[in-house]
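Have a look at this one before I ask anything.
Every protein chain but one is kept in place in this view of the complex.
So, chain A:
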Amino acid sequence: MSAVMITRKVRKWEKLPGKNTFCCDGRVMMARQKGVFYLTLFLITGTCALFFAFECPYLAVHLCPAIPVFAVLLFLFVMAMLLRTSFSDPGVLPRALPEEAANGNVPAGQRPPPRIRNVQINNQIVKLKYCYTCKIFRPPRASHCSICDNCVDRFDHHCPWVGNCVGKRNYRYFYLFTLSLSLLTIYIFTFDIVHVVMRSMNGGFLNTLKETPGTYPLKLSLTVLEVLVCFFTLWSVVGLTGFHTYLISLNQTTNEDIKGSWSGKNRGQNPYSHKNIIKNCCEVLCGPTYPSVLDRRGLLQEDTLISSSNPVPQTTVSAHKHTHALFLIVVSSFRHTDS
């Protein structure tokens, strides 16, 4: 029997289970539904573009030239944090390989092993649940995201606005995004009001209308639009920032807060909290930057065997780690022997 073996090196991200989408050859990792993320981008860039185009020239001249400069810096920081939150790995735990998962499997007829493990953390009993999809006992604070179909370490929540899960690795970027967005919204809102007040003070409404009869109504309506967007964004984003500040000071996740894991006398105390607000904040915001344990850009060798007797190609993948990028398609024919 003769067969054709096609060996191809693929990146590990191409073979990762779960419902994530990858871009830039595995450098970018996001959830599948990205519609709301594009809306977030549009709202932020749109409002800022209007601000820079219509308010800033007037304010820079009549008030202070530092105003647009600071706005630009703040806008860049917001975008950097948003993209960092959206594009990075939130702390996904890779699924167990068959040998590791088999540790829990027993032959038919015997009782299945317990699917809950109890561990004691700082004098508190914590239950570790078994994840049937990932075939692992979830570490403490990890949870399975049904939207992305992955177990995420220190799972906070799945945020459609950033198009990704928020977990251990990107929580601080998410928090800084909401914080800086609140500041940016307040900033634009304040200067919009200042702009309208100054314009009406400088000459009164009628005089201003006489000067620029064509453009002033347009500019006024755009300013009003900005004020409206900022007003509604303000309530939600500032509220969210406040909520996350509260969670950080207690070293809790949104998931734990919703489930009520550590609230109430019967449930016990949060074993992860340092009982000190400053220490909790420092750990969450200035703690070590955890590496991604998903080797997205590592290389795998994929062997596709197409034999003449069996037209359906059989693919086997073997793990073979390299550090440099190579994509080869090697076609060789050989005699098919029993292996």
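Just so it is clear, contacts are C-beta pairs under 8 Å (C-beta built on N, C-alpha and C of every residue); 3 or more make two chains touch, one makes a residue touch a chain; residues count from 1.
What we mean here is this: contacts and distances are computed from a predicted model.
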Omitted chain (choose from "Corticoliberin-1-like protein", "Golgin subfamily A member 7", "Signal peptidase complex subunit 1" or "Tax1-binding protein 3") - UniProt protein name: "Golgin subfamily A member 7"
Residue in contact with the excluded chain [from A:C24, A:I116 or A:C286]: A:C286
Contact residue for the chain not shown (choose from A:A3, A:V36, A:A60 or A:V126): A:V126
Sole residue of A:A31, A:C148, A:L176 or A:V229 that reaches the chain not shown, by the stated touch rule: A:L176
For chain A, the residues touching the chain missing from this view: 76-77, 80-81, 84, 93-94, 96-97, 99-100, 103, 119-122, 126, 128, 136, 139-141, 154, 173, 176, 271-272, 279, 282-283, 285-291, 293-295
